[in-house]
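A short write-up of the structure that comes next.
Only one protein chain is missing from this complex, and each of the others stays in its spot.
A and B label the chains in the order they appear, each numbered from 1.
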Amino acid sequence: MESKKTIRNLLGIVVGMFAFGWLLVPIYDVFCEITGLNGKVTGPSFLSESSKAMEQREVLIQFMTHNNESMPWTFESEEVQMRIMTGSQQEAIFVFKNTTDREMIGQVIPSVSPGRGAEFFHKTECFCFERQTLAAGERIELPVRFIVDPALPKEIGSLSLGYTLFDITDQFTKKDKIANL
Amino acid sequence: MAVFADMSDANMAVGVTEVSKEIFDLHMLIFWVCVWIGVVVFGIMFWSLWKYRKSKGAIAADFDDNFWLEIGWTVAATLILVVIAIPSTTVMVKAYDDAEGEINIMVTGSQWKWHYKYLEDGISFYSNLSTPQEQINNKMPKGEFYLKEVDQPLVIPINKRIRFLITGNDVIHSWWVPDFAVKQDAIPGFINTAWTNVPTPGIYRGNCTELCGIKHAFMPVVVRAVEQEEYDAFVAERILLAENEKMLTSKDWTAEELFERGESFYQTNCVACHQVNGQGIPPVFPALEGSQIVLNDAPRQIEILMEGVQGAAMASYADYSEVDIAAVITYTRQAWTNGENGDGVIVTPQDIVAYKNKIEL
Partner (left out) sequence: MSTVVETHDHGHHGPAKGLTRWLFTTNHKDIGTLYLWFSFLMLFIGGSMAMVIRAELFQPGLQIVQPEFFNQMTTNHGLIMVFGVIMPAFVGLANWMLPMQIGAPDMALPRLNNLSFWLLPMAFGILISTLFMPEGGPNFGWTFYAPLSTTYAPDTVNFFIFSVHIMGISSILGSINIITTIFNMRAPGMTLMKMPLFVWSWLITAYLLIAVMPVLAGVVTMMLMDINFGTSFFNAAGGGDPVLFQHVFWFFGHPEVYIMILPAFGIVSHIIETFSRKPIFGYSSMVYAMASIAVLSFVVWAHHMFTVGMPLAGELFFMYSTMLIAIPTGVKVFNWIATMFRGSITFETPMLFAIAFVALFTIGGFSGLMLAIVPADFQYHDTYFVVAHFHYVLVPGALFGIISGVYYWLPKWTGNMYDEILGKTHFWLTFFSVNLTFFPMHFVGLAGMPRRYPDYALQFADFNMLISVGAFIFGLTQLLFLFIVIKSIRGGKKARAEVWEGAENLGLEWTIDSPAPYHTFTVQPQVK
């Protein structure tokens, strides 16, 4: 009957829509990786052969730290800026201190400006990859290790790296409560 | 064009930078294009409405299309747009310049103030609205710079390329200085950049331009552009101030000194929510007068100032100096009727230092 075919097709479309919605999560990740949108740095932590062959030049890298809202930790970078050569491994140290009397969990979110420079900023190691748990009063120094790709467009003379520290302690205490139900 | 530039209360700011002037010229160009199109189009329309009135005997024609006419005006409209698009693109590319800045300033928008941090020199400060509440509440005549004045403006040198790195602390704000034609949103977790190069000394006033809550209209932007020597002096002064603050922390403060300093801090930073009379606007902004914490629980009060209150509007003030924090706590514990009814404990800068280092109060 014609109506059976219509029903089947319509149901198929509904299922297809939900499947597409599910798939959007990995598609989104891949898309942002390829385009480096949002200053989110997910480029490979290695240089391509063609990049390695390119001439190196000096670039200014600036570091800014910022605590979101009421995040009470101290969070500073040891160097505010450094002039480095593209194509070579670099390191910057950041200091975190939990100034309260309870254990807390923080998450650092990076942002690169200008945004189109993000795909040329390869991080091999970064505290922003994972959340950081600090005990009451604990102080820790963590590095960011990176290479700036020599293929960075000439118009970009400096890259500003902004790190925002968020307090995500609550999200995990809530999850534990739910897990214990 | 010049006469329109003078209509500063009715037209866009010409501004003082090369970019702002080009943007003004672009604005006037598009404006005149629209005016001329309007004159022609409305001219034909009003003429038709007058000439073809039935009351004057007009008989309707019966044509209802004209292929070449339609092609003609479609092409004409397209050409006009192309002509507008060219200078628009040029100015845009210039404004979006990504080159290095000679001075880099991190601008952070919070509810409801701006914070400026000079990356090279390491100085930083908050910039709060300084218009008194009495003017806003119509109890006092309004000053000339009503709602466009702050306690500490951003100070920059002229003729240097200044790069702004703009972020938000809580919700989205937006930093706008019309005279520089700089407007960028301050988004929490992200950095936006803008740049300017100001050739003329002066005071330039702008606003927050993204709805950010109740005091959206009360967090202006004020920038003072000064000669290089004055800028250097300003930086040196602020570095000294920061060092003095550190020294002041270890000095012995009397209760009266703390009260006085705390009162001034309170007027700038606390009245917006907790009000001049300490009554607050419960339940969102608690009253400080008569509050159990303020009367009897100094350790908890220190904790609140240092960490904020989770899930409430009270932010952390840990960024301020130990002197300021101790002073404002002491002020609230002594002000209004709290002085008579409280436990009499005053909080000193050393107490704040101790809190930071986890020593017992």
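We adopt the following convention: a residue touches a chain if its C-beta (ideal position, glycine included) is under 8 Å from a C-beta of that chain, and two chains touch if they have at least 3 such contacts.
In this text, all values refer to a predicted model and were calculated from it rather than measured experimentally.
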Residue among A:Q107, A:Q132 or A:S160 touching the omitted chain
A:Q107
Looking at B:V16, B:L119 or B:C208, which residue reaches the missing chain?
B:C208
Tell me, which residues in subunit A touch the chain that this view leaves out?
38, 68, 107, 109, 113-116, 164, 166-168, 171, 174-175
What residue numbers in subunit B mark contact with the hidden partner chain?
8-13, 19, 22-23, 26-27, 30-31, 34, 37-38, 41-42, 44-45, 48-49, 52-55, 58-66, 69-70, 73-74, 77-78, 81, 84-85, 88-89, 91-93, 95-96, 135-138, 142, 144-148, 170-172, 174, 176, 178, 181-185, 187-190, 192-193, 206-218
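Heads up, the rule we're going with is that only the chains that are shown with their structure count from here on.
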Just give me the whole-number Å value for how far the CA centre of subunit A lies from that of subunit B.
28
Can you list the residues on subunit A that touch subunit B in the complex?
38-39, 60, 62, 64, 66-72, 80-81, 99-101, 109, 111-114, 136-137, 155-158, 160, 162, 164, 166, 170
For subunit B, which residues are in contact with subunit A within the complex?
98-101, 104, 106, 108, 117, 119-120, 122, 163, 165, 167, 169-170, 188-193, 306-310, 314-316, 318, 355-356, 358
